[in-house]
Every structure is written in structure tokens, then in C-alpha cells.
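Omission of a single protein chain aside, the complex is shown with its protein chains in their original locations.
Think of it as A, B and C in the order they're written, each chain with its own count starting at 1.
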Amino acid sequence: MNILTDTSVDSISTDETDHLTGDLLEISMGPQHPSTHGVFRMNVTLDGEQVVKLKPVFGYLHRNHEKIAETESYLGCMPYTDRLDYICSITNNWAYALAVETLAGIKVPERAEYLRVITGELTRLQNHAGLIGFLMQDMGASGTPLMYAFREREKILDLFEALTGARMMCNYMRFGGCRCDLPAGWLDGAKKVVEGFPKFLDEFESLLKTNEILMARTQGVGIVTKAQAINAGLSGPMARASGVDYDLRKVDKYGIYERFNFRVPLGEVGDVYDRYMLRVLEMRESVEILKQAIRDLPEGPIMDPGTKIRGFRPKAGEAYGRIEGPKGELGFYLISDGSPNPYRYRVRPPTLINLTLLEDMCLGHNVADIVIILGSIDIVLGEVDR
Amino acid sequence: MLGEGIVKGLAETARNFFGSYVNKERLTTVQFPEERLPQIEATRDFPFLVYDGTDPEPGLRCVACQICEKECPPKCIYIVKSADKKPDATGKAQFYPAQFDIDISVCMSCQICVEVCPFDAIKMDVEFEMSSEDRFGGLLLDKYKLAKSNEYYNKIHPTEAGAVDAALAEERAKAKLAAEAKAKKDAEVAAAKAAAAAAPPPPDATPALAAETPAPAVATASGETK
Amino acid sequence: MNLEEIKSQIEANVPGCRLEIIPNGSPSGQHSLLVDVEHGFTVASFLRDGATPRFDFCSNVTGIDWPVKEVSTKTKVKKIVDGVEKEVDEVVKSQTGGYLEVVYHLYSIEQREGPVVLRMRTEDRAERVHVPSLTPIWRSAEFQEREAYDLFGILFDGHPDLRRLLMWEGFVDHPMRRDYVDPDDYEYEPTAHDDVLKRAQAHRPAQEGGL
Partner (left out) sequence: MFETIDQIFVLIKHWLLGYVPGMAQPLISAILSVVPVVIAFPLLFAITTVLERKGLGRMQNRYGPNRTGWFGILQPMADGIKSLTKEDIVPRTADQLVHFLAPVVMVIASFLVYAVVPLGRNMVIADLNAGVLFFFAIGSMVELSVFMAGWSSHSKYSLLGAMRAIAQMISYEMPLVLASVVVIMAAGSLSTVTIVNMQAGYTGIWPHWYVFTPWGITGFIIFMIAATAESNRCPFDMPEGESEIIAGYFIEYSGFKFALFFLAEYLGMFATSAMAITFFLGGWAAPFSFLTWIPSYVWFFGKLLTIICAFIWVRGTLPRLRMDQLMNFAWKFMLPLSLINIVGAGIWHFMPAGFTRWGVVSLLILLSCVLLSRGLRRNKWFHVRTYRFAS
């Protein structure tokens, strides 16, 4: 079996092999693997099909985002944040804008806050829809749920294009507000999409909710307890599936989230099924928020008139701003030394930190389970590797 | 009963299977080269340079101020400022870009150049079929490839272009008024030298704002009158 | 929740530790607590288990590089110049920085409080770059400390698995340091007008000759 042993740098030694039960099999899942959601690699040691060791290997998509940002102006960093988690660029914009606003003490006009909530929640919808589709794809459902999810996601991306000009790299927010106001008829389109969305969720649920194969595959797989989740810094739906009641929209009440009436679903077990169901439930809550926000959207300016976008120089100091991104707590930590470029620009990537417990979750499970556990974490390599 | 959920799922896919034949909502695919989606007005991909009038050479609004070059996050714009001034579409002497290149293989379509441009000279295009066999040269657009007329801009982004044109017209009208006032004053002051100052200014190429005003004016051609 | 309160709580419970509140000049008002390296671990475990509120959630861990920087401050001093007393500007030059810093952003999920910003500083930027690892206390620091080690070269004592995270094994430098210089031997994507291209071109003959 020597040839079958990986000899790469971070390969795991198999010295402790018990010769009575045979050799361990070491496989490298990724960086070229259809289910690692990008160029992610896991060095997996298998006993038969059971995982006895798993080491994630990062950095295949590393481009030193933080270093690039140190050479850019505060405005120039904004389009780069789109490319962190390229599925939900608008919430990345929001987190960065929030951090800069905290750093410089900028007030955001009310209409802009509403626009942020609307676009941000639409982002959450399309992210979660895509994720549950991909999770089913990882489970082997030959694309059908994924295509249904994408059909729905497409409508939201069309809205983004009509508003910001781009489907994914929106570059929509600015510190002090938003870049552009709604075009004519946009709100009606958004209303239609939002009202049609629960229909898609119902369809998706009747396709899969009571499916025996889905339940057998996902329940009891990749369990994270509440204490583990808090200690490992899990955030977003990952933490809430384990029963951690921590939604930054409720806790920090950033923006205008305290005005909206919505609930935070919590899981009991913390397995893949809970993570999947939580996303479905969160989508329903997001639809509620969107309905309220579209109803209440006030007129007014969308940019703080006192904020200078170009040549922006905040006072020396530092700030940590965080929002509840679709994937978890997305934070930006900025240090200013008074120059037009940030002295230090740090992204707190939710998906990287959610991966902390990957090995713990996978141990003792099968190869097939690794794939769905990874799928349920919802990683985007643009953000993990930055 | 075992299999209930499976049967439900089968019913759902069957519904979608037949639905895709009768319901246009279900079959959203667009057969691309033959069918095309209607152009969304806000769509953006790569920048282009707007020129007024019919000839791009004098009509380019760009005055090579190089703000976009500085602000461009991936640094894909390359500008060489001209040494001399040439009259632009309105007839005023302006600096112009001797060279204006955008490497669209580097450009990330963030439209920050559009936002920072004080002269409404650079705008976002919607043309996306730009594949080229030459990986480097073919994707490096010079100012002749980048220059597109204001009519084209009006066609692709009607609302935005309308607003820009209105603002520009207002600026020009203001500039004209100011220049007329100034010319009048000059005329009064220089009444003695009647031949030199009394000549009426050309209708379009009216001298404009004072040079120190940073407003998005097309031109600051006060040098002409002085 | 007040940073002063937490400071006094820590001082009462962790004897001998040196704490300092670093003020934050920005409107965010997120002041931070500088902890000495020797007591960093004890202070952190007290914050997680003993403090009120308990800071059970470590959100963000990152490194910052502060290279030696000369700061000149102008002060007006009365001096006797040429026998006459005059008010003269005197420039006092002082050095700041010269260390690497680790920042932890702590929150309390139970009490919904935070953030408490915890900082630790290494002695210098070259050799003595050790700080205690807080991974045994907060698991969430595991990858982030690895990243700080990778990108800044901060050594975390007590980290269970301190390897590079984003750069590959065998990479020598730490790219997030302020004085980092690109090795200049990557396969650059040629771009017209790019100074990168020029550098790459300038580098190529040397590389071909050298290898």
C-alpha cells in the first residue's frame, strides 16, 4: 500500500497503524474535487470508509486581500470586498461600510438604511437558496434541487442587476449610504419576487422535507454541541443550529433592525439536518423582514451629505464593525493612522472560523458524510483564503 | 409509512416536468445567441469614454485630469496627459489624453472611475462580447476603441444619460451667462478698445466658469477671454 | 460594561499582571486593554471563566505590525538665543512601535456584551516574537492564530498546531509585515503598462542566468 500513501508535505503519518486491522488509507480530497466548493483540500485518513483524521489545507485561493487593502484608499477597498464572499457581495459591502462608519462616526440616512436592509436580506435569501441547493447536490440529487434554487436565485440577481448594474459584484454601498437610488419600478419587482419566494420554499419542502433519504443522510451527522459552538466561535446559522441564541441583527441591532418584527429560529441537535432546516426557516423570516422594509421604505437622501467619498481620511484610531452575514458574523477591523489608506484592514471571515470544528464533526463518519458536513458549513473559498 | 416522502418528491418533479412544457415561469432558460434578454438599464461591464458631437478626436470630454487613474482599485487605467491644449467639442482649449488605455483584462468593473470623474467623461458600457484571440493586446483598449458617442450613451443608459446631459446643459448655460456677464463687464471696462472686446462670443464656445471652481463643468476656458 | 471595571476585576483576580488601557481616538470608542505577555493566558482564562460578564466568545484574532517609527513632536520652549529669551519650536524625536501586536475581540454571548479588545505585544519584531496562544481557551483562535503566525510571524506559545495557514510550507517571509518586499520571482501575468511587468522583465534574464 506504499504507493497509496500520500507523500506531500502535510501528509499525516500512519505510524500508529494497527497491523491486525490493516493499513489506513490516506486520501486527499481536493483541491480538485467536485464537492469542496472551490479549491479547498482535506487530507483525510480513512479506516475503511471511516474518517480517523482530517486536516484541512487552506490557501489555494489566497491573494492577500488584507495587504491589497493597505495600498488602496478607503473607497478603493469597497469593490474588493465584493470578491471576498462572492455569493453575497452586498453584505460584505455592508460590513465594510459599517466598520468605516464606526471608525469615522458617520450617520447613515434613513432611506439608505432601508435600502441596505432590503438588499442585505435579498442577499441572504439568494445565499441560503443556493446553499441548500448545493447541499442537496453534494448529497447526490443530480441537480434538481439546485436548479430550483438557482431559478429562484436568478430572480434576485436580476433585481441586483437592475439596481446596482452587476449581478454578483454589486459594489453597492458606500460609507455614509448607498451608491444609487432605486430605479423606477424596482420596488414593485422586488415585491413580486419576495411574495413569490415562499412558494418556492413550499415547493422545495415538498420535494425534500419529509424525504426519508434526506433524513437518513443528514440526521445525527456532524453534531456540534452548544458549548463547542460557542467556544469555537461558530456564528450565523451554524451556531444557531446548535442552539446558540446569537443573531447580531438582534444583539447589535445595527442599522435599523430593531424596527422589524422577525424571529430567530434555533436548532436542538446541531447536525446537518438542523443546519439545513435553519436556513429554510431563516429564509422565511427574511421574507417577513423584506415585506416590512418594502412597506415602510421612506423617501429621502441616500447618502450622508457630510461624507467625502474620495480622499476620505478618518481620524487616527481603530474600529471593529460586524454584521450578521448570511454565513455568519462578518467583521471588519480597521486601524486608521490618519492617512487615506487604512493602516490595518482585517476581515473576520465567518466561514474560515466555522471550519474550525470540521475535523471534530467528521471523525467517525463516512467519506460521504464529509461532503455533506462541509456542504452544510457553507464555505466560500474567496472568503476562507482571502 | 416508509417511502412517503420519496413519493411526494416524485410528484414534485413530475409537476415540474410537465410544468416546464406549459408554464413559461418554470422554463426560464433563454436560448442565448438567438434570444436575448432585454437590456437592463443599470447594467455595467467595462468603461468607455464619452465624446460630444460626431468626431471623437476633439469631442472627447476627458481632460486627462488622471483622477480615475489614481482611484482605480486594480490600476488598469493608463493616461498620458497632453502637453498642449486643443479645442474640444465646444471649442474651448483643453488638455486632452494623449494616451488613454484601459486594460480590461485587469478591470474589475467596479465603476469607481465613473463615480470620481468630475467631467462625466467616463461611463460604463454594456458591450460584453469582447473575446479576443490576442490575450494581451486584444484586451488593451486605447482611446480610439474606448471613445463612444454621447448618442450611444443615451441609447444604453437613457435615464442616467438624460440626467447627465441636463446637468451639463445647465452648467453650460450657467457658464454662458457668467461669460456673457463677464464679457459685458469687460466691454464696459474696455469700451475704449471697442474693436477688441465688442466681438460677440461664439454661441457654443462661451467662456466659462472661473478656473478655481471645482464644479463639474465641461470646460474652464476663461483663459481665452483674458 | 466599562473597560475600567473589567480592568479592576482582572487586577483583583490576577495578581501581578500589568494592564494598560489604550485609548482609541476614533468616534467608535472601542478602547482596548493591553496585557503583558507573561500574564496573557491567565487574564484570558479569567475573562472567560471568572469575569462578569463571562467573555465566552472570541470573535476576531489578528496581528498588527508596528515597525519602528520616528515621531517628531513640536513643542514651544523658551530658550535663550543670542542672549535674548525667545520662544522657539523644539522638535523632540521619539521612537514608537517596533513590536508586533495581537488583538483579540471578545464578546459575551450570555450577557450580550462586548467587544472587549485585548492586546498583547511582542518584545520586538525580529527574534522575541512570542505571545501566549489563547487557543486552549477559545478554540476559535486556532486558525486565526495560525494565520497571524503565517502572515506576521508571531509565535504563539502553546498553540496545538502552529503551521502556516494560507501560505505554503517552505515560504520564508511573512507577507503582512509592513516592510515585506515581494520576492519578485513569481510568474507574473504580463500586463501592459504595469510596473509589475517591468519588474518581471527586468527579473527574467537574471532568473534565466541564475537558474
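By definition in this document, a contact is a pair of C-beta atoms (placed from the backbone, for glycine too) under 8 Å apart; a residue touches a chain by one contact, two chains touch by 3 or more.
What you are looking at is a predicted structure, and each value in this text was computed from that prediction instead of being measured.
Engineer: Among the chains present, which touch the one that was left out?
Structural biologist: Counting the whole assembly, the omitted chain is in touch with A, B.
Engineer: Write down which of A:A95, A:I323 or A:V371 is the residue touching the left-out chain.
Structural biologist: Selected residue, touching the omitted chain: A:V371.
Engineer: Touching the absent chain in the whole complex: find that residue among A:D85, A:D247 or A:E318.
Structural biologist: Checking the options A:D85, A:D247 or A:E318, the one contacting the hidden chain is A:D247.
Engineer: Which listed residue (A:R41, A:R151 or A:R167) would be found touching the missing chain in the intact complex?
Structural biologist: Of the candidates A:R41, A:R151 or A:R167, A:R151 is in touch with the missing chain.
Engineer: Pick out the residues on chain A that sit against the missing chain.
Structural biologist: 3-4, 25-27, 33-35, 46, 49, 136-144, 146-148, 151, 207-217, 219-221, 245, 247, 250, 263-269, 271, 273-274, 277-278, 281, 366-371
Engineer: Would you write out the residues of chain B that touch the absent chain, in ascending order?
Structural biologist: These residues touch the chain not displayed: 1-2, 6, 9-10, 12-14, 16-17, 19-21, 26-29, 31.
Basically, only the chains that are shown with their structure count from here on.
Engineer: Of the chain pairs A-B and A-C, which one is connected by the greater count of C-beta contacts?
Structural biologist: Between the chain pairs A-B and A-C, A-C carries more contacts.
Engineer: At what distance in angstrom does the C-alpha mean of chain C lie from that of chain B?
Structural biologist: Taking the mean C-alpha position of each chain, the two centres sit 43 Å apart.
Engineer: For chain A versus chain B, what separation do you get between their C-alpha means, in angstrom?
Structural biologist: 35
Engineer: Which part of chain C faces chain A closely enough to touch in the complex?
Structural biologist: 24-28, 30, 32, 56-60, 62, 64, 103, 105, 109, 112, 115, 117, 138-144, 147, 151, 163-170, 175-176, 180
Engineer: Which chain A residues qualify as touching chain C in the complex?
Structural biologist: Touch list, chain A to chain C: 9-10, 58-59, 62, 64, 66-67, 102-105, 228, 230-235, 244, 246, 251, 314-320, 322, 329, 331, 333, 335-336, 344, 346, 348, 352-353, 355-357, 385-386.
Engineer: What does chain A use to touch chain B in their complex?
Structural biologist: Chain A residues touching chain B: 72-73, 75-80, 82-83, 144, 148, 151, 154, 158, 161-166, 169, 171, 179-180, 183-184, 203, 206-215, 309-310.
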